[in-house]
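Removed: one protein chain of the complex. Kept in place: all other protein chains.
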Amino acid sequence: MKLTIGFSVNGDSVEVEVLPHWNLLKVLRDVLELTGAKQGCGEGECGACTVLVNGAPVNSCIYPVLEVEGKEVTTIEGLMDKSGRLHPIQQAFLEKAGVQCGFCTPGMIMSAFALLKANPDPTEDEIRHAIAGNMCRCTGYVQIVESVQHAAAVMSGRSQERAGKE
Amino acid sequence: MKNKDKPPELQPFFDKNIAGDVVPSIGISMPRIDAYAKVTGRERYAADYYGFDMIWAGVKRAGIPHARLKSVNTQAAENLPGVIAVLTHKNISGSNRQGVIRKDQPVLVDDKVRHCGDAVALVLAEDKETLAKAIKLTSADFEPLPGVFTTETALEENAPLVHEDHPGGNVLLKASLEIGSVQSAKEHCDVLVEACFETPLVEHAYLETEAGWAQLKEDGKLEIVASTQTPFRDRMEVADALGLEPERIRMIAPYAGGAFGGKDGVTVQSLLGLAALHANGRPVKMWWSREESFIAGTKRHAARMYYRLGAKADGSLHSLDTRLYFDTGPYDHLGGVVITLALEHSGGPYRIPNVSFKGWAVYTNNPIGGAFRGFGVAQVTAAMEQMMDMLAEKLAMDPLKLRLKNAVRKGDKNCVGVTLTHSTGLVECLEAVARHPLWTERAAWKSKAGPFKRRGAGIVALMHASGYGPVVPDVANAKVELTAEGKIKVYCGVVDMGQGNAATNLQIAGSILCQNVDRIELILPDTDRTLPSGSASASRCTYTFGNALIGACETLKLRILQRAADLLMVDDCDETALIPGAVRHLPTGREIPLHRLATFMNESERTATQRFRAPTAKEIPPVGNEIRLHGFPHTLFSYGAHLVRVEVNELTGVVDVKRYLSVSDCGKIINPHVYEQQIQGAIAQGIGYALSEEVQVNEGKVLTADLATFIIPAASDVPEIESQPVEIYEPSGPYGLKGVGEIATNGPLPAIANAVADACGVRIFRSPLTPSRVLRALRERLSEGGVH
Partner (left out) sequence: MRTFEYLKPASVNKALALLDLYGDQAKLIAGGTDVMVQWKKRIISPQVLISLRNLAELSFIKFGGGLEIGAGTTHRALELSPEIREHFPVIHDAVSNLGSVQVRNSGTIGGNICNAAPSADTAPPLLVLDTNVRIASTKGERTVAIRDFFRGPSRTVLQTGELVTLFSIPAPLPRTGMAYSKHTRRKAMDLPIVGVAVLLSFEEDLKTCRKAAIALGVAAPTPMRAANAEAFLAGKPVDKTTLLEAGKIASEEASPRTTIRGSAWYRKEIIRVLVRRTGLICMERAKGAARS
């Protein structure tokens, strides 16, 4: 009944046994024990399960696992560099108080990561549009938006004052 | 990738903090210690446990609002391969009743189903899929009973009873208070305003639904890890319900993925405990689905509130008459406490000589009403602050001036007869709003509304009590340890559900003991390791625990310095100081490292504890003992004033929140970032409460059981929020602090309602202010010949 599929997670090749109806989130959490991606609704409404498949953010809770075969999956666990240094977006969420309970944080950071890759200097509206599918119930989003703005400034080498004014 | 065979970790993950070499200070924004593990995805929430040999547990829900349970049919499920057990109330040897005040909620239904979310059977299975199938195969025979679905029908004579054994019938608790006389209000008041307000049932919608795992250890100890606000109280509840000695149970509370009151009390705990008792020592996990969280979890009480407010021609408030009906659903949960706090706040932060407040927490067969940030105050503030604007309009008085005129000041008696002896910064908050350009320049801004748009500004005055009030001791016990390795361990007694108190504890301990972040470890709430410190609720966490922690740290500090002085052979420990990792003798510069010092101290010497009990009001206002038992009255309040600017679309009824200003008196601030998070987040929740959030229920069935139909604000729905603290030092608080967790939630609904009224001259008495309600009100006003 089970099928074996191979794909890459954060640069490592993995082979897992799956059932056809499983979704990517289940495999990440239950099988690979990568519990950074969270389940908040299981229906693609909250974005807590956001991971990248071939660079594009998706809701892994409704992503059929058989569809990741041969693809590259990036999760929050793969964002730090090899030396264990935080990615600038992670660093920015930490410094600019974008984290409260933290349950939405991994998904939120993955959406921000995809945004900044495509658009290194987003406006506030573009940021809010990009994270519209990531619900947060703690922060009110203001400090999250500031965290993403700060990360954008740091990543593109712009000065901090500018980041503050945006 | 983690190894499946690894034994389960009990403690959540900790890692080197980014600012590890920083010595914390009070009053600065430092990164939260918990953020590192959270941004890397390494934090292990209760939902994140996937261990060796793990079993899944799940619940068969009743799905019917009111019925007598005749039998539960478990056979078909039990026969399914992979099913370990199907448990019913017959498997419970304890009281099978849970509850904080009145224990009226079964772990598993025995006699009667009282709402759709009631648990009828508990299923244990090898995997989630088998579990789902087994739950489907489990059935029950019910004898349906007529239900009660509104507070009105529940209070009718001959209404079906939710609890036949409750002496009050469907009235869980009636609370009342009278001071002076409202009878003659008509004669003594120049102006009277009357209205009835309805506020909706609301879901917390924390991102992490109810979750946990449990295991029966070889030594007979039952370990339960749960996403909870109340590990110590849970232990007692679970013990009683399951018939165990409390000391057999160990409750562990990792960082919660949001709670907001919805995890104030037992959710998965008793069920998990019961499951673990039938799991042959294997770990059992339970994680409610989002739908289950909507159906079975607690909610903010829906309320109907009648108000009559009278004033003199000069605007001084004279009398207030209120009747509050809160739908508490089928169980007490915290309904009695909620209605009591609502009653206490129903007159707002004003001096009113004559009041008559009556409140009913009413049993129905709807979802369970319980704790939710704001805790009854959100509802009554929505009513009272709209009454103030209605009164101002009738008096043709500026609404801000009307509030200032009646605002409580230090030394006043508030309207429930309590003398305000603590810091009372309401006037300062209102004055800050009065000076702000968003207020002073509102007329110009309003006049620039585009076609089909109307603009308005609304203000509110806020107060929110902190702590439990009298009777139930509001106590925290802090413990801090110098480890044998020379590091500091802080044993946190109060859960961090996201509000950041764990990080604040580290900041306090690091600041007093002058140790950098890397040298401090936090032990999160655990009934075996930390000391009982009450719930993470009631805007009390840092106030009560922080005071205890300061005491414990000061004790430990003195002990360390004295021991160091002895070892350095100096007379006076005043000449020594703690520095990161060591004690230094200041006149000579000689140092002794903490790890050396620790070897000279035994364990009891290296550990300091401190108890703190929050102050209570010494007055005994004219209420029954029952009400006092439910926490009335309080002595310590935070205050605030909010201002909102909205733009109403006349064609669609859409209310667009343009700007928001919050001014708060929550005492001095320990970490401005964390403080700001509390204010911003509370306002965002309040905006959802004002505009879109409403759990729709039909005959006890939840119609909006997902995040696609229960609409919480997304990133684009929250406006720019400006937050100003009025930092008035509160002598009883840690570093002058007061509670900040809840107060800001109470502002947006009445502020927005007032702004909508200011914009278009219509007041909508039923919230949320959905576009269709606003549009209908606008249409009705037009058809009455109003201005357009």
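A and B are the chain letters, set down in written order, and residue numbers restart from 1 in every chain.
What we mean here is this: a residue touches a chain if its C-beta (ideal position, glycine included) is under 8 Å from a C-beta of that chain, and two chains touch if they have at least 3 such contacts.
No experiment lies behind these values; they were computed from the predicted model shown.
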What shown chains does the left-out chain touch? A, B
Option touching the unshown chain, where B:620, B:708 or B:782 are the choices: B:708
Interface with the undisplayed chain - residues on subunit B: 129-130, 132-133, 651-653, 692, 696, 703-704, 708-709, 711, 713-717, 770-772, 775
Contact residues on subunit A toward the hidden chain run 1, 19-21, 23, 42-45, 47, 50, 53, 56-59, 62-64, 66-67, 111, 114-115, 128-130, 132-135
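One rule holds for everything that comes next: only the chains that are shown with their structure count from here on.
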Rounded to the nearest whole Å, what is the centre-to-centre distance of subunit A and subunit B, using the mean of the C-alpha atoms as each centre? 29
Could you list, by residue number, the parts of subunit A that touch subunit B in their complex? 12, 14, 19, 29-30, 32-43, 45-46, 48, 75-77, 79-80, 86, 90-91, 93-95, 97, 99-106, 109, 125, 127-129, 131-145
Using the touch definition up top, name the residues of subunit B that touch subunit A in the complex. 1-2, 4, 18, 29, 31-32, 34-45, 47-48, 50, 129, 204-209, 255-260, 287, 289-290, 497-500, 673-674, 676-677, 680-685, 706-708, 712-716, 718, 720-721
